[in-house]
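Right, I'll just put the structure down here and ask away after.
Missing here: one protein chain of the complex. Every other protein chain is in place.
Order of writing sets the chain letters: A and B. Residues in each chain are counted from 1.
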Amino acid sequence: MELNDSLKVLCGLSAVTGREKGAASQIAALFEPLCDEVRTDAFGNVYASCRGEGRNPRTVLVTAHYDEIGLVVTGIEDSGFLRFAAMGGIDAKTLPAQEFTVFGREPLYGVIGAKPPHLVSAEEMEKVIPIDDLRIDIGYSGDEAKKRVRVGDVVGFRFPVIEMKNNRMASNAMDNRSGVAALLETLRLLKGLRHDDHVVVAATVQEELGLRGAVAAAFSTAPDLGIVVDVCHADMPDAPPDDQFPLGKGVAIAIGPIVHPARTKEVIELAKRERIPYQLDPEPGDTGTEAAALQVAREGIPTILLSIPCRYMHSTVETISLDDVRGTAQLAARFIAAGPWKEKEGGTTC
Amino acid sequence: MNDSNFVEMIASIAQAFGPSGNERNVREVIEPMLSGCVDEVRVDALGNLIAVKKGAGKKIMLAAHMDEIGVLVTFIDEKGFLRFGNVGGVSPFISVGMRVIFENGTVGTVWYEEKMDSMKELKLDRMFIDIGAVSREEAETMVCVGDMAVFCGEAVETNGRIISKALDDRAGCAALVALARMMPETENEVYYVFTVQEEVGLRGARTAAWGIMPDMALAVDVTDVGDMPESHHMAVSIGKGPTIKIKDSSIVCHPDVVSRLRSCAEKAEIPFQYEVLTAGGTDAGSIHLTAGGIPTGAVSIPTRFLHSPSEMISVEDLKGVVNLLAAFIQAGEESQEEDLSSGQDGEDTNDAGEN
Partner (left out) sequence: MLNPYELLKELTRLHGGSGDEDAVRDRLTEVIRPFVDELHTDATGNLIAFKKGTGSGPRVMLSAHMDEVSLMITHIADMGLLRFRTVGGIDPRILIGKRVLVGPDRLPGVIGTKPIHLQTAADRKNATKLKDLRIDIGANDKTQAENLVKLGDRAVFDYEPVEFGDNKLMAKGLDDRAGCAVLAWLLQERYTFDVYGCFTVQEEIGLRGAKTASFAVMPDYAIILEGTTCYDVPDTKEHLMSTWLGKGPALTIMDRAVISNRPLVDFIVETARQNGIPYQFKQTLSGGTDAGRIQGSGEGVKVATMAVPCRYIHTPVSVLDRGDFDAMRRLASATLKRLPELFGRT
């Protein structure tokens, strides 16, 4: 499958954070032809392993989370409208006039509407509508709605993938299905490359709730090196300039306390050598990515963080460039195959 | 156990002194209650009380926390007033005029600096405790900086409900004790765990879970309700049965555990409610992240006036919790698999998400 097609398939899956299980088998099926073994753990983390050919292989863990932000039903009103709360970092501004799938006893179509502008005062228009004031309309009366939906059912965005100019694509789930697509591409590239080390590629769960899936993945795979693939903020007119990594200009390589300095230096050198476009991403804090969890998992895992620039993160129109996804995979695959950390092991101080 | 014994048991556990990190008194109340009902009792390094009923089946961990919120003396002024900080979630507004009691029996009243433009400015650092001492020296004969106190709130039964301090989470502890004393027949190995330091960050459960490495776990704790006049919205009411937690800010409960609880409740005809708590966490949060991850859920007791000295629960709800836990630990594997295949949680129905 071409990269854009697999990304479309991935974006079409629904995996609201904490309730990803239904998508796990489909991600496993995408991994299957590209690796030696696929397994799914109790939480829904999907692991694909490729055996290394070296004599003393180590283990490299490459993670990208596949959960997405969504909503959870907190009440069913007598009028049939659903109350809800956020699962993950939902921006209330992105909710009005949006379509959803409510995962009730059966999946149901739902819509969050908006008051017609004829009835909105100028004053009201200045304010963001708080989440508590919004409802999901599933088109059923209260009694019928209660038969079909329970408190606790999750709700996912329903938004098709939009293909735009310059290999750019938009979807509600680019954070982080674009990362999972990069995992697939990495596996595909690794088939054509010799790698001494075992590679475990993990599509992880519950990142949006606080990196919870990665904690389990790091523990159970006990890797010697971690590579985290996630998204970072792309260029936007109204965002701070130091938080912008232009779309289509290559993978952003994080530099900062939470990533391993030597491994990061090596991956940058490799990108230069192989002429893979990249951008430097200075990260003074913990990044909020799975790298933060991997770094301090077990006895500590040397970790690097590769990010795909993404515009409008946590909205229905998260936009990425396919070129960046491809570049990210190339860099990850080459880095794994080159295994630069081994030769230098003795000489590196870090 | 008849009703009045049950209520008495809840009250005696609830009234024990046990702010986070000082749970010894609670442990001493609970431990004898378990004698003869379990095979082994141990206390770990943090103070968690772990009672085991052996079995050849799955290891199931049930956790309720022993600690309660309280205050910690940070400074004693020259006139003998105590300044204090919070241990766990203490609201300044609820604290005004309340009595607190120290482990040694010293009692004091909580008050605030009256020179304040508006009560909106009320913060704990503008409040103090008066223990009747007239000087620092005198106060220091009664308490020391670093001492903890808890809010006073005697246990009262009223119309099938109990009002007391610390029902969060002594009610959960009482449920585990009642369950252990029922000595339910089960293949499974059951760990009755009374944890410490939940109110300050789910700390005891973390080490307890690591030590046990259960196959499955449940936290048993109190939860908020939305059934009072002009409450914030929450689809949980007191008196309508235990809740099966879907999520809070510390966990999204494992779908297999949720469905096992649901099928147990349905089979045993125990009324239950689903709980989506938008703020707050439980021991389940730290248990499920142990090692490679432990499928974890939670059963909660709907509770009014949380983190006040007058928390209120329904006795029937608590009995429902005990019965639900009994069904849960007795359930075989088949009940779980059956539910998984039904796909009713929507996890297996992804196509609709596509477009």
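Here, contacts are C-beta pairs under 8 Å (C-beta built on N, C-alpha and C of every residue); 3 or more make two chains touch, one makes a residue touch a chain.
Note that the coordinates shown come from a computational prediction; the quantities given were computed from them, not determined experimentally.
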Omitted chain's touching partners, listed by label: A
Sole contact to the chain not displayed, among A:S25, A:T40, A:T59 or A:T94: A:T94
Identified contact with the non-displayed chain, of A:D36, A:D133 or A:E274: A:D133
Residue among A:R150, A:H233, A:R263 or A:R334 touching the omitted chain: A:H233
Options A:L13, A:L30, A:V60 or A:A170, residue touching the unrepresented chain: A:A170
Residues in chain A touching the chain absent from view: 77, 79, 81, 89-94, 96-99, 108-111, 113-120, 125-129, 133, 135, 137-141, 144, 159-160, 162-166, 168, 170, 172, 233, 235-240, 243, 248, 288, 311-317, 319
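One rule holds in what follows: only the chains that are shown with their structure count from here on.
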Distance from the mean Cα position of chain B to that of chain A, given in whole angstrom: 34
Chain B partner contacts - residues on chain A that touch it in the complex: 12-15, 17-23, 26, 41-43, 72-76, 83, 85, 87, 101, 103-109, 132, 150-154, 156, 158-160, 206, 209, 212, 215-216, 219-220
Chain B residues touching chain A - in the complex, by the definition given at the top: 233-235, 246-247, 252, 254-256, 258, 273-276, 278, 288-289, 291-293, 295, 344-355
